[in-house]
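These notes are about the structure you will find just below.
Complex shown without one protein chain; remaining protein chains in place.
Labels for the chains are A, B and C, by order of writing; each one numbers its residues from 1.
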Amino acid sequence: MEQIDAPVVSNVHLTGEYWLLEVEAPSVAAALEPGQFVNIRIRDSLAPFLRRPFSVYRVNPEKTRLQVAYKILGNGTRLMKETLQPGTACDLIGPLGKGFELPEDAKTIALVGRGIGIAALPMLADLAAARGVTSHAFLSARSRDNLVGAEIFASHGGQVFTHADDTPDDVALVTDHLLRMAESTAFDALYVCGSNRLIRQVDQLARARGIPAQSAMEQHMACGFGDCHGCIIEVNLDRDGDTRGYREVCHHGPVFDTWEVANA
Amino acid sequence: MEQIDAPVVSNVHLTGEYWLLEVEAPSVAAALEPGQFVNIRIRDSLAPFLRRPFSVYRVNPEKTRLQVAYKILGNGTRLMKETLQPGTACDLIGPLGKGFELPEDAKTIALVGRGIGIAALPMLADLAAARGVTSHAFLSARSRDNLVGAEIFASHGGQVFTHADDTPDDVALVTDHLLRMAESTAFDALYVCGSNRLIRQVDQLARARGIPAQSAMEQHMACGFGDCHGCIIEVNLDRDGDTRGYREVCHHGPVFDTWEVANA
Amino acid sequence: MPDLSITIAGIEMKNPLTVGSGTYGHHGRFSQFFPVETMGALVPKTIRPHQWPGNPPQRVLEVPAGLHSSVGIPSIPWEQFETEDAPRLKALNLPVIQSVIGRTEDEYAEVVRRCTELDAFAGLELNLSCPNLKQGGLDFGYDPEAAFRLVSRARQQTDLPLIAKLAPDYSSLVPVAQAIEAAGADAVALVNAPRAMCIDADTLKPMIGNGVGALSGPAIKPMAVYMVWTLYRAISLPIFGMGGVATYRDVIEFMAAGAAAVAFGTVSYVDPMALPRALRELEAWMVQNGIDDVTQLVGAAHDADFERPQSRRVA
Partner (left out) sequence: MPDLSITIAGIEMKNPLTVGSGTYGHHGRFSQFFPVETMGALVPKTIRPHQWPGNPPQRVLEVPAGLHSSVGIPSIPWEQFETEDAPRLKALNLPVIQSVIGRTEDEYAEVVRRCTELDAFAGLELNLSCPNLKQGGLDFGYDPEAAFRLVSRARQQTDLPLIAKLAPDYSSLVPVAQAIEAAGADAVALVNAPRAMCIDADTLKPMIGNGVGALSGPAIKPMAVYMVWTLYRAISLPIFGMGGVATYRDVIEFMAAGAAAVAFGTVSYVDPMALPRALRELEAWMVQNGIDDVTQLVGAAHDADFERPQSRRVA
């Protein structure tokens, strides 16, 4: 983990409600694992006051640049869009948190994402491809144009299933596709991000199959690097959910096993 | 007085430490008198929190645009330079305060300014020229390139005397030029801005000659329009300075008679 | 059309929005950004019973998300207030709650009596943020006994609705408010701006002429909301809430915490149209959320099973 001033390479509209920021950050990019995040100070100013945490969307093959896909939500992301332009630099801390674990012997995995939660997954798809692991993607969003990064998952050769709330199709949840495919496919691990409903579904499937499943979580953060105790969520401390406890998303997470967070 | 969103026409380097902001503001520009000011909200944000007050430098002949000449001092003026670009608008309240009085029968006047204080005077020179009054300018600054707007005063045909601390010449203060010229010239009124030393000198000359003299003053402001009681300075309530009292710069000023403020 | 009107301390306001004393206009004169009658009630700047020039310059200073100020409540001579300001205030078509202050108990009683006699006001607000010099300089408003005596004596001088205005103080908040209630006040207003100081790293001296000043603006809002929330649970008097209010969402926040009326203060210096805009947006929000009576918001943040102390004097 380090703090750097990362020169902005580009900051452009991605699709739907999403924007894509790319910065020069060799040391951070080289150290990053899929699922980890960076914490960005948008301006050296009191407004916004706190940093804003974002999953890393992708790292370039040379591992010198990293991308963040973000949704304009409030003041911070609005200023991020307006002020982080080429010629400026972005004060960034990273890599932060614990990333996804891809089992050594995995052959086929499923990536399940909803909305901006999808943004935590492309780097994992890239890693899987590099290791010869097939990844199938199951993406949902409120509207079709918010299906961020579908082309990335497709580019690695796995199947990509999508579901948009605004477009009638034959499934209720994108996990219906997952369950159908799982009837004939032996997944070695499952990964999910973006919706508690999806996490529960993925966790059930993982339990039934006895395979690992992980989810990337979000929580409001003050520091992002473990100093403030601020970003806890309540998790299961055992698989049966008999004992519960708090865990910091920035430190123990953002990636948790789905059994930890299935009823978060 | 009104609050408007004034589209930015340009915001460029002027000279030395000074920048020039020009905005479209027909209603305000039409109502403005020399010496009045505008109060600018640089960003719709908590930082900077307060508006920033600036004298109006000039108004275009059509009275549709106004200019502010400003020095980069702190956070507000720095952001002003960076963010008020063509394409954006500037939240502005004006015209504010009481401007200079140019006596009906004046024929020759002197304008004495130092540093950014000079920025309060060009509009008065323009008005004088329009009324056929000759204005001579006496300008000083710490360095030569900070002699803002000398060409404006020259363009109206009066004489322009300058003094820069970083350039040796034959005077100690620019008012030495004024005193010399006053030996042979009958000034009908004197105007000064930017230095307490200059105010005192100008006031002495005015008293000696029995002519009016005015000065534009500055004070930290919260509102700029008379609501907060924040921007007072201590002034003489009589010409002898026997009784003193507080007056709001934004409301009773920014232009005061020099006898009011000669020992401010 | 949702109903925005409220009755607080017997004063009928057509909407719950008002201004913090001292932040909108001199006594009888206001900036003309919007018609003063837009608001539910007007609270002009605090008046003293005697002329006073106020504090020396520099009086105001920008601080993070707020204003540091020490104006010192300058006051015009009483005769001028009586002959110029009061008639202008009386002529306005909205309730005017005049804020008053004294340096001693006697002066407080005196200014309450005089203001009552002017027959121009819908209510009086006692600004309790005055150092009680007899008691080591602690504000009257921080001392339950002093506050009780002040309000009791004011109560004897007037039949007008009486509002006591407090500055934020954690330990004295509840006992003082209870004392005020017991002494017969009709409402409380809070928060007045807390004391503060800024020191210039160049000169090593305080930056404000008076040395000590106040802190106001958005910076103090989270403390102010906490104080309103706490008092709502402790007393039955209605509350004028304020401290950093800038938007309709802040109005909702203070009302949910327990304020029946909400005042715009420092924000008006920066954004003079903040109040009328918030009023419009509050109304639109109520329509959108199917809330037809603004009083439904008052205290909404308190637990469902929480019961407020019963109001004694107030409708």
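Structure notes:
Please note the rule applied: contacts are C-beta pairs under 8 Å (C-beta built on N, C-alpha and C of every residue); 3 or more make two chains touch, one makes a residue touch a chain.
Values in this document were obtained by computation on a predicted structure and should not be read as measured data.
Counting contacts over the entire complex, the absent chain touches A, B, C. Residue in contact with the omitted chain (choice from C:R48, C:H68 or C:K165): C:H68. Checked against the full complex, the one of C:I73, C:I220, C:A261 or C:V294 touching the unshown chain is C:I220. Screening C:F81, C:Y142, C:F240 or C:Y269 against the full complex identifies C:Y142 as the residue touching the chain left out.
Looking at chain C, the residues touching the absent chain are 63-66, 68, 138-139, 142-143, 167-172, 194-201, 204-206, 212-213, 215, 217-223, 225-226, 229, 244, 248-249, 252-253, 256-257, 285, 297, 300-301. Although one chain is not displayed, chain B still touches it through residues 46-47.
Although one chain is hidden here, its contacts on chain A can still be listed: residues 1, 3, 41, 46-51, 93, 219-234, 245-246.
Going forward, only the chains that are shown with their structure count from here on.
Central chain assignment: C. Criterion: smallest distance from chain C-alpha mean to the mean of all protein C-alpha atoms.
Rounded to a whole number, the gap between the C-alpha centres of chain A and chain B is 56 angstrom. Rounded to whole angstrom, the centroid-to-centroid distance between chain B and chain C, based on C-alpha atoms, equals 37 Å.
The multi-chain contact residues of chain A, meaning those touching 2 or more other chains, are 46-47.
In chain C, the residues that reach two or more other chains under the touch definition are 64-65.
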